[in-house]
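Mind having a look at this structure? Questions to follow.
With one protein chain removed, the remaining protein chains of the complex are shown where they sit.
And now, chain A:
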Amino acid sequence: MDQFHAMFAVGYLMLSCFAATCYGVTFSSLHKTLIVSASSPQGHVLKAGEDELTIKWEVNQTFPPGTDSTYKTVKLKLCYAPESQKDRPWRKTVDDLKKDKTCQHTIIARPYTPSNNSFIWTVDRDIPSAMFFVRAYVYDGQGVAVGYGQNTDRSKTADLFTVHAITGRHVTIDVASVCFSVFSVGSLVGFFYMERRKGKVSLVK
């Protein structure tokens, strides 16, 4: 009997794991169990690679105590606001979290604690120019998402941050590209000159 119970328990656990991963957790099934806030001394316009964002998060006390008993890790992500998703299907919001492309940049992952959480993040250099908000996902021991929190409202229009990306251009690259362009056209002019001289020489022959 004991063996049967053990097998059943293992089977049930495995099945629920598969169910969770195969089924795919949807965003609409999650509750907003965390309160997240983000702020910056630079206001709401940030420069990639330079400016800092201070993010604070804690459990939402309005939910019954014990809701966070399964919470193990917190992942903070930078997510695209609807304005920056327009006409860009590679940033589309889909309810199935496996296919969702809203939050493509991970800020930090931390073990979960209910309060006194804060992190100062220097905006990464490869963040593109767009409007963002911050969202925190909480995961249980199996890595399945069980809750979230975000610094903006349901319609994702309040408290957004605008990031100005780096251009990726450097003076050396600019100069090199212009120089080689000029060289390319210049050598063509040289070729025409050489051709005309050849023509004159063969005429003399």
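Everything below uses one rule, namely that contacts are C-beta pairs under 8 Å (C-beta built on N, C-alpha and C of every residue); 3 or more make two chains touch, one makes a residue touch a chain; residues count from 1.
The definition used in the following text is that contacts and distances are computed from a predicted model.
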UniProt names the one chain left off this complex as which of "Beta-catenin-interacting protein 1", "t-SNARE coiled-coil homology domain-containing protein", "Major facilitator superfamily (MFS) profile domain-containing protein" or "F-box protein SNE-like"?
"Major facilitator superfamily (MFS) profile domain-containing protein"
In the complete assembly, which of A:Ala130, A:Val146 or A:Leu160 touches the absent chain?
A:Ala130
Out of A:Pro64, A:Pro111 or A:Gly168, which is the one that touches the chain we can't see?
A:Gly168
Tell me, which residues in chain A touch the chain that this view leaves out?
86-90, 99, 125-126, 128-130, 165-170, 173-174, 176-178, 180-182, 184-185, 187-188, 191-192, 195-196, 198-199, 202-203
